[in-house]
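Sharing a structure here in structure tokens format.
Every protein chain but one is kept in place in this view of the complex.
Moving on to chain A:
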Amino acid sequence: MRRGIAATALVAALGLTVAACGSDDGQDGDKKSSGELSGTVTFWDTSNEAEKGTYQALAEGFTKLHPKVKVKYVNVPFGEANAKFKNAAGGNSGAPDVMRTEVAWVADFASLGYLAPLDGTPAIEKQNDWLPQAAASTKFNDKTYAVPQVIDTMALFYNKKMLADAGVEVPKTLTELKAASKKISEKSPGKTGLYLRGDDPYWFLPFLYGEGGDMVDAKGKKVVIDNPAGVNAYKTIKDLVDSKAAITDASDGWNNMQNAFKTGKVAMMLNGPWAIEDSRAGAEFKDPKNLGIAPVPAGSVAQGSPQGGWNLSVYAGSKNLDASYEFAKYMSSAKVQQQTTEKLSLLPTRTSVYAQPTVASNEMVQFFKPAVDKAVERPWIPQGNSLFEPIKLQMANVLGGKASPEKAAADTGEAYRKLLKDYK
């Protein structure tokens, strides 16, 4: 018993001393120790196989700044992330605190009440530094629901050697592309000029913009995909495949495209900066200089590709909002963006980062930055992501010969009007 009392007294004394020290620090005005963040931040990352290692390392680097916060990194494949987040958020269990969100998902998630508004929170840092078009995708109903982390657009990836062997220039228009493709096939039978994604509607957009079209006119609340431009876009993809200028698939398009390009079965593909890391791993690009990048070929009217990218959003039901805001701020900070560019050649969303020598000298950034400046902004409406499914369906119908381009465009328009009840 006696020993027990002595031990208690000792503990009490020690406790007092510690407390005293603590309060001393506080009086010295050391801001770091007051209100220190702790707990766990679950982060859902949607980057691809080639990128995820870098992202994991960056995310876990957060603990260096805030040692008491544990970062739980989860890689969720891009294709499943949207549905998975909605299941978790709507069901109120299992949603991550912070998620790497595709630009078109922000308005959707925000409109359903799943995201925490970030205005006035620590998540937003130096908003003036954001590229205006990247910032546009973070807003819904005049509130900010995400911070931009990566911006991108599509371009023409080409195999320099294959084009040189066939004696063709980098095509600037689809007409030139068809001619170049013909020469490539003649020169080496079994090889084709272009790989055309037939199973992903995102890859349809450059052809749609090339004909001067768009999906919807969000300001005028009008569906415009069934205009002649939309019909022509469907005609274009069919013509590219029928004339054997391009090969395509209705399934497994990403793998087939990357394989074909990396092994030199096709000389060109449309793709974004997210494919750089993976392409460079291919046999054809052992010498990284062989990979060329050019603007997307122009259609009959214009030249354009969609603006994409990734934002970081915070789940409204997060148990640890304070740490989540800090984490979002950290992942969109200039330092982290610079690192993603150095390691993965992804494009930053902060003007200041472009001024960094390592970023400015990055060949991919030098090419993609002007392209991003001219990229076409998508409609930032809650249904933005749902606009793709009808196109996907009709692409397969057109390429499979089941529907004429006219019918495909009309049917896409009809599906849009069903989806967007107040649109003309």
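Everything below uses one rule, namely that contacts are C-beta pairs under 8 Å (C-beta built on N, C-alpha and C of every residue); 3 or more make two chains touch, one makes a residue touch a chain; residues count from 1.
Just so we're on the same page, contacts and distances are computed from a predicted model.
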{"item": "Undisplayed chain, where the name is taken from the UniProt record, one of \"Radical SAM superfamily protein\", \"AtuA-like ferredoxin-fold domain-containing protein\", \"Sugar ABC transporter permease\" or \"Formyltransferase/hydrolase complex Fhc subunit C\"", "value": "\"Sugar ABC transporter permease\""}
{"item": "Option touching the unshown chain, where A:S111, A:Q303 or A:S404 are the choices", "value": "A:S111"}
{"item": "Residue in contact with the excluded chain [from A:V41, A:V69 or A:A89]", "value": "A:A89"}
{"item": "Sole contact to the chain not displayed, among A:D119, A:E186, A:D242 or A:E389", "value": "A:E389"}
{"item": "Positions on chain A where the hidden chain makes contact", "value": "83, 86, 89-90, 92, 108, 111-114, 116, 198-199, 249-252, 256, 259-260, 265, 315-318, 321, 382-383, 385-386, 389, 392-394, 396-397, 399-400, 402, 419"}
